[in-house]
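First, the structure itself, so that you have it in front of you.
Presenting subunit A:
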Amino acid sequence: MSASPPLIAVEGVGKRYATSSGPIEALQDVSLSVGEGEFCTLIGPSGCGKSTLLGMLGGLTAPDRGRVLVEGRPVTGPDPRRVATVFQDPGLFPWRTALENVEFGLELQGVPAARRRAVATDLLGPLGLAGFAGKYPRELSGGMRQRVAIGRALAIDTKIVLMDEPFGALDEQTRLLMGEWLLEIWRRTKKTVIFVTHSLQEALVLSTRIAVMTARPGRIKSVLELGMGYPRPMESPELVALRAKLWHDIREESLRAMGGDQ
Partner candidate 1 sequence: MTVALVRLGLVAAVLLAWEVAGRAANPLLAVPPSATLPALRELLLLRSYPDLGASLLVTLREIATAYALAVAVGLAVGGTLGMNRLLGRAYGPMLAALYAVPAVVWYPSLMLFFGLDAASKIAFGFLLGFFPVTLAVLAGIRQVNPHLVTVAKSYGAGPLTVFGRVVLPATLFTLVGGLRTGLALSVIGVIVGEILGSKRGMGALINHAYGLLRTADYVALVLVTLALIVGTDVVAGLVERKARAWSE
Partner candidate 2 sequence: MRGLQLVSVLALLSAWEGAARAGWADPLFVPAPSAVARAFGPIGGPALAALGDTLGKTAIAYVLSMVLGVAAGLAVGSIRLLRDVLNPFVVALYGIPKILVLPWIVLLLGYGTAPAIFYGALHGLFPVLVLVIGAVRDVDRTLVTVARSYGATTWQLYWKVLLPAIVPSVFAGMRLGIVFCLLGVLVVEMFAGIRGMGYVMGAFANGFQAPELFAATGLVSAASIAIVLALDHVSERLSHWRG
């Protein structure tokens, strides 16, 4: 449409890790661009470098080759003014209450106490945690903890939210509910989300776009555009067809990952 650069651009990125059994090629020549307001899901077999790629977007890992741009500027380190990350392990600080955990990012940025408290309190309602502000992480269920972690990411109000299998450790029912809830939040806040998952269902129900990654070394194998609106009934013919295509791609790669991992 316009000539302005995409919000996120990954250009020919490669990464190799040195291990005791020799170097491992985690990512090879990965290119991807994500526009504002997209919900882009990365899916692929275990060890395909999804998390490494996400770490690069979040500034926690540096690429060996290629570059990663956010709003046209190369990423050189964590930038909590533009990018927030949610990890699979919620990583809540056990000595902080739910509310104080949500405040964490604002506190680091030096936002005055009263103001950050107000922001965090306003967030707890939509997070479904209104009555739990004063609870410590050990007093919360797994789903609640992950919602607190998501709240912590939303509190710093970045354009981009990275999510690394945020629901991976939850049971299936909770996972479905959390997906619905996240969709609601995303549609209201209009954030750009990059979402890593193992679940086809999650990817199909949530994404505007799905990038399938290959087995190691990770590359982008295919990209699916999902034009339809929300909510998406799983049994609609469109989704069933997409699911078949997605499964075809992922199956191939998963077999490769399981077979010749070297």
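Quick note on selection: all candidates are chains of the complex that A comes from, given by their letters.
Miscellaneous remarks
As a working rule, contacts are C-beta pairs under 8 Å (C-beta built on N, C-alpha and C of every residue); 3 or more make two chains touch, one makes a residue touch a chain; residues count from 1.
Computed from a prediction, not measured in an experiment: that's the story for all the values here.
Looking at 1 or 2, the chain of this complex that touches subunit A is the one numbered 2.
Residue ranges on subunit A touching candidate 2, taken from their complex, read 58-60, 78-81, 84-85, 87, 89, 91, 93-96, 104-105, 107-109, 136, 138-139, 152, 156.
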